[in-house]
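Okay, structure first, notes after.
Removed: one protein chain of the complex. Kept in place: all other protein chains.
Up next, chain A:
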């Protein structure tokens, strides 16, 4: 927490500085800064990138336990600067090792502490990867040549079309205040009612054109508000509604009144049992296929 406080304080300082400057100069300075950084950073970043490469080989602290790997690691570190191709290949191997986790649903023990790769498995994976090697090579190459350095996300605080700034703007825009919202709602409801009214009129007009008047039975339940005074006559208790919705139990009496009903019930039950029996057989077959009977 202390750390955070510090940061907050620092930012405050920075901000106050900036506030002193005029807007124009601020921007200017930013651009300058950016330029400078890109210039200065280039060599430094290259180094960084290389280091990262190294990390690639020894970084997977948990993953690499096989001897073969150590070799690639040594190899990689030695010849990294000389042979780019070899480097690529070793990286690919690395990739293959990681490949164990490629499938999201892999049944293997996941991570934490037992991230030891079985060499057998990796070999298998490697073979799989061979097929897609070329494809990956392409990808890798492109990655290498075109984007030698990590891309830097720019104009963090200016661009309002993306990222945090956008989300904040969206947030503030979505809360224009109760009055505005109320107004919008009113507008919607008025237009909605107009639309309904119009639809009704059109319908009536259509009906009138044909010379017929359609007499409709008015469906729906009784009104719960008195039309004159607007007083609520009967409210629907939520408990009652829930009761109605959840507990529609069939009446128990009368189901087995006649003998034929009884017989039918028995028959249908037998049928149900039979179908269940069949299901059971199927299930057993499935179980047999799945073989889940190992209690250890």
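Quick notes on this one:
To be clear about the criterion, a contact is a pair of C-beta atoms (placed from the backbone, for glycine too) under 8 Å apart; a residue touches a chain by one contact, two chains touch by 3 or more; residues count from 1.
In this section, contacts and distances are computed from a predicted model.
Set against the options "Dynactin subunit 5", "Nucleolar RNA-associated protein", "Exosome complex component RRP45" or "McKusick-Kaufman/Bardet-Biedl syndromes putative chaperonin-like", the UniProt name belonging to the omitted chain is "Nucleolar RNA-associated protein". Residue-level contact of chain A with the missing chain is found at 1, 4-5, 7-9, 11-12, 15, 49, 52, 55-56, 59-63, 95, 98-99, 101-102, 104-115, 131-132, 135-136, 139-140, 142-143, 146-147, 150-157, 159, 162-168, 170-171, 174-175, 178, 181-182, 184-186, 188-189, 192, 220-221, 223-225, 230, 232, 234-238, 241, 245-246, 263, 266-267, 269-270, 272-274, 276-277, 279-280, 283-284, 286-288, 290-296.
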